[in-house]
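Input: one structure, supplied below.
Every protein chain except one is present and positioned as in the full complex.
Our next item is chain A:
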Amino acid sequence: MTLEKFAMTTDEPTWFTQKRQASFELIDKLPLPKMQRFNFSSWQLAPSTEAIIKTNVPTICDDYILMDIFDAMTAYPEMIQKYFMNKVIKSDENKLTAYHTAYMNQGIFLYVPENTVVQKPIEIELKQNSNQPFVSHILIVAGENSKFSFIQRTRTEGDAKSVANCVVEVMAMPNSEVRYAAVDEMGENVTSYLSRRAYVDQNAYVDWSIGLMNSGDTVADFDTDLFGEGAHSEIKVVDITSGQQQEGVNTRVTNYGKHSIGNINQRGVIMDRSRLIFNGIGHIIKGASGANAEQQNRVMMMSSKAHGDANPILLIDENDVLAGHAASVGQVDQRQLYYLMSRGIDKKTAQRMVIRGFLGDVLVSIPSKAIREELVQTIERKLADGQTIATNS
């Protein structure tokens, strides 16, 4: 289907179709996003989409706006025009951002107005239908002094070979506080590109807790731009790869603002013949005096046939800063394993518990108990599946 025909299946405004067109022209001209030590140039990541899918939004709430992104284009055109692939992430950054804008077919918009505190986490579940590409967008705008948690789950339905291109943009206005948690569970036959980024303004705080539990090949870009003075972000990622899976994860924090703080904490478990590359990138821009950037990237190898790497990359253009990194590639802690087994727990169960201990640092900091428990369940399942593969091969 051509892009024109596709756009006609939606009731989107003309300005949006024009934005699609302009981006479409760029797809073949722009390079793929850069990722150190991970080559995915042969992956098919930009097929055309067939139809848009409206998202059912749980409840209408007085305090904030949560709606399907296509509905939002009509209801809040200025806001979408101002922020959609225009401020936090730009359409013309690379081939996949251009593709995203051209073919976006599913998504939601969340706006929490200034001075609004939402107590209960706002939860969204997106389902990817494997019969067509899943080009989803989540646009979150946090007004000044707003405070809320957002939880996103993404799952695949069906097991056809397909592509997912998922973008999340978080615009955190001054003094806002956003806690974003995600559990990604794309199916085995889904090749994914995930891009999540926050624009963090003065004294705003963005907390990311990401459980990357995809079963298929994945490239992920988790970015935080600390533009405002005193902007702060904590980024936590847990990741498990198994089977023949290939995953490259770039987690980047850029300190532009004075006294901005950005901490990265990543934990990966690599099973079977899978491959996982963690790049932690801390970039402090000249002028960001008093900035603080710390990162930890740790991976655990569960099989001699697995491949993994944890690369800290620090780019520092300012003198008056604090920055540090720790990275490790290790194996299951034998002392912990022995302790658990000495209580009669079989080796596989004990291994899973030790792995949870390894992921624990990141797990315990997830804001919602429910999502924490759900993630633990998912981790258990993924590890158990991985162990079965290991036994049978």
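Annotations for the structure displayed:
Here is the rule we go by: a contact is a pair of C-beta atoms (placed from the backbone, for glycine too) under 8 Å apart; a residue touches a chain by one contact, two chains touch by 3 or more; residues count from 1.
Methods note: contacts and distances are computed from a predicted model.
According to its UniProt record, the chain left out of view corresponds to "ABC transporter, ATP-binding protein" among "Ring-1,2-phenylacetyl-CoA epoxidase subunit PaaA", "Thiazole synthase", "Peptide/nickel transport system permease protein" or "ABC transporter, ATP-binding protein". Here one chain is not drawn; of A:45, A:253, A:285 or A:363, the residue touching it is A:363.
Residues of chain A that touch the chain left out of view are 333, 335-336, 338-347, 349-350, 353-354, 356-361, 363-364, 376.
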